[in-house]
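Just one protein chain is left out here, and the rest sit where they should.
Chain lettering (A and B) follows the sequence in which the chains are written, and residue indices restart at 1 in each chain.
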Amino acid sequence: MSMTMSRGGRWAAIAGLGVAAALSLSACAPPGSSTEEPTTPSEENATGTLKVGFLSPTSGNFAIAGQEMLDGWNLYWEENGDEAGGVTVETIAEDDAGNPETALTKAHKLVEQDGVDIVVGPLIASTASAVAQYTAPLGIPNLHPVAASNDMTQQNWNEFTVRVGSMGGTQSTYPGGVWAATEGGYKKAVTLCHDYSFGWESCAGFVQGFVENGGEIVQQIWAPNTTTDWAGYASQVAAADADIIFVATAGGAPGPGFLTSYLDLGQPIDKLMLNCCAADQGTLRAMGDRIIGLKSVSYWAEGRDDPATKEFVDSYIAKTGEVPGAYIAGGYMTAALLAQVLDEKGLVTGSDLVDAITSYTFEDSIFGKVSWDEYNNTIMPVFVREVEKGEDGLLYNVPIAEYDDVDQWLGKGAPADVTAIVPYDQTHQGL
Amino acid sequence: MLIAQQVINGLAFGATLFLLASGLTLVFGLMRIVNMAHGAFYMLGGYIGIVVSALSGNLLVGLIAAIAAVAVLAFIVEVGLLRFVRGQELPEVLLTIGVTFVVADICLWIFGGDPQQLPAAVRPQGSFTIGDFTYPWYGIFVIGVAAVIGIALAVVQTRTRVGAIVRAGVDDRETIQAMGINIRWVFTGMFVVGAALAAIGGTIGAGRQPILQGVQNEVLLYALVVIIIGGLGSIAGAAVGSVVIGLIDVFAKTYIPELSYFTVFLPMALVLVIRPQGLFGKAA
Partner (left out) sequence: MSNPATRVTPVVRPSTGLIPAGVPGSGGGFWRSRWMQVAGLALVFVVGLLLPYLGTNSFTVSLTSTILIAAILASSVNFLVGEGGMASLGHGAIAGAAAYGAGWASKQGWDVGMQVVVALAVTLVVSFVYAVLSMRTSGIYFLMVTLAVGMLIFGLASKYSTVTNGDTGISNVARPEFLSEYWTYYYFVFGAFVVATAVLWVVRQSPFGASLRGIRDSESRMRSLGYSVAWYKVGAFMISGVIAGLAGLLSVWHTHFVSPTSTGVERSVLLIVMVILGGIGTTMGPLIGATVVILIENVLSSYVDRWQLILGLVFILVILFARAGVAGSIAKLVRRIRRRRGSAPPGGPSGPEDAAEAVLSNHPA
């Protein structure tokens, strides 16, 4: 066995040498490392180009949402040309597959290899969180067209992360609860939400709005993220002693899944109120005329009777034959906002860009009047909507009530220490 | 009323699982292959079933189209790929994993990322009411389809020559080969039948839960749990396992939602440790 020993010994020696070499080398920095932070963009962009890194899940379970977000963004530049205020906007789009590790790697590539000035996206909460913690210390603005996690503009807020085309989960559902208890005249509610942070936050918003206005929550049901079979939940909500059923899920399959099971039971559509994503256009297309009259609450209402909205909706229909949902609107809004800011200020990057955005009030955006609060979150209208069939035979979410200037503190003012906010969960709903 | 509804919900979910698990367990029983592409067959069958039923306005036409398409795919996979690795457990499993990647991406390419469901026009609508118990017809329809197929499989297995060959092949592959039966085509046939069952599951299932990217992994996991608990190779096991998992899943979600994720995988782990051949599987 002496062979083994000396072989083993030889390998151990090599390994040891390697480690020693590694340690000694680490004493002197390699040439590329002095610019560990990418060169300040303004030096590179003297020619007037703003490089945008666009991250979204165009493959995997969230492919449709990721693709729509990108499509909305691209649509704006196709319609209006990719120049604004003398600045050319160059987009480099990457697929993060809904996976945080991939999203981070792609973010690294966009920032370190492609030298982008800003990062737009990604979409899924875990990926958004991972990327934001990377871009912020580098001073790279991170704009979020669709992401809806509360903490991004609350406990984990930072100077460079801005929500631009959507709202926090709680912020967008709160007016729904208010409306249900007041104008809607409902007294008892049962909630069915996805059992993770987005679901908890969305339910918390409705619950607070409803209870603060005299309503009573009889039961709260939480459905796992991976639920594909909604029949059991439909039975549960139907059996609950409530006159309104609030359902909040992430976009995609859950909306049609739940609605199919619910309607199959012969239950009435007007007992339901859904959140933005459960009643998005994807659901409307999948369900068809069966859900005419379905109520929901969201910051996006494609049936809104407003010139900017109509123009956007019409051009999207002309291009694809489909009505744009919230993901497309978010992407488009982000592009439109960027164009407005560049028009006003010329080429700005870094914290200048963030300041320019957050101090701007976008009066006639497709969402209505949008402004920003001190934690880089949006303040904009929220609509209670109902599904109607348009003259063109397509289904639209049309506003039946509007709440203006909804902020993330629900009109109650910001807490003293934002970083100490306790996140919502199944038991802590803010009551 | 809620409990009665949940029972049928559980059975309906179990019915979809059975359609999926029966194909998987048959293929394993005869060919010792765990076909990880089974979920992809379900997904493809679902998409095609939806698209063709929407175009033709008829569920049966959609179903036949789905079965045909997936059967062709399965035939190609079996003859073109799996035959090269016949008898080698791990490569077979790995090959089917590769097939899943390919089929899933092609589905994304062709059908896009939107979740899709059977159009309302083609599926049985409405619900029936007895006293104050209401239940949708579609759930009963799914249970019915699964029951019919289950019975058909049992009859074929026990009363036909083909079934006898299959049973003999499960028990002792070498001997029936020695008896001159061309085992290769029996294998191919079984693989195609298994895939066809998955396609039926996909199309019928698409009436209750949407088909979209990612569904291939979700349903595969559930099917694996069912066949492990029921016993690899046993139709009766697949039936019992499907019912058990379907009911456990629904009732856990209703009454102990915090633990609902574990109520499915914990039994699987326990069965594997305590009685690996499952409830109805054969001890080697």
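The criterion applied here is as follows: contacts are C-beta pairs under 8 Å (C-beta built on N, C-alpha and C of every residue); 3 or more make two chains touch, one makes a residue touch a chain.
The shown structure was predicted, so the numbers you read here are calculated from the model rather than taken from an experiment.
Of the listed positions A:79, A:212 or A:425, the one in contact with the omitted chain in the full complex is A:425. From the options A:154, A:197, A:235 or A:298, the residue with contact to the chain not on display is A:197.
Across B:3, B:121, B:178 or B:266, the residue that sits in touch with the chain not pictured is B:266.
In the full complex, subunit B contacts the hidden chain through residues 32, 34, 81, 84-85, 87-91, 93-95, 97-102, 104-106, 108-109, 217, 221, 224-225, 228, 232, 258, 261-262, 265-266, 268-269, 272-273, 276-277, 281, 283-284.
Taking the whole complex into account, subunit A touches the unshown chain at residues 3-4, 6-8, 11-12, 14-15, 18-19, 21-23, 25-26, 29-33, 35-36, 58-59, 94-95, 97, 99-102, 104-106, 108-109, 111-113, 125-126, 129-130, 133-134, 149, 151, 156, 195-197, 225, 425.
As a convention for this text, only the chains that are shown with their structure count from here on.
Those residues of subunit A whose C-beta lies close enough to touch subunit B in the complex are 59-67, 195, 221-224, 226-233, 235-236, 239, 252-253, 256-257, 260-261, 264-266, 282, 285-288, 290, 426. By the touch rule above, subunit B contacts subunit A in their complex via residues 1-2, 5-6, 9-10, 12-13, 16, 105, 108, 112-117, 119-120, 125-127, 129, 134-139, 207-210, 212-215, 218-219, 249-250, 253-254, 257-258, 260-261.
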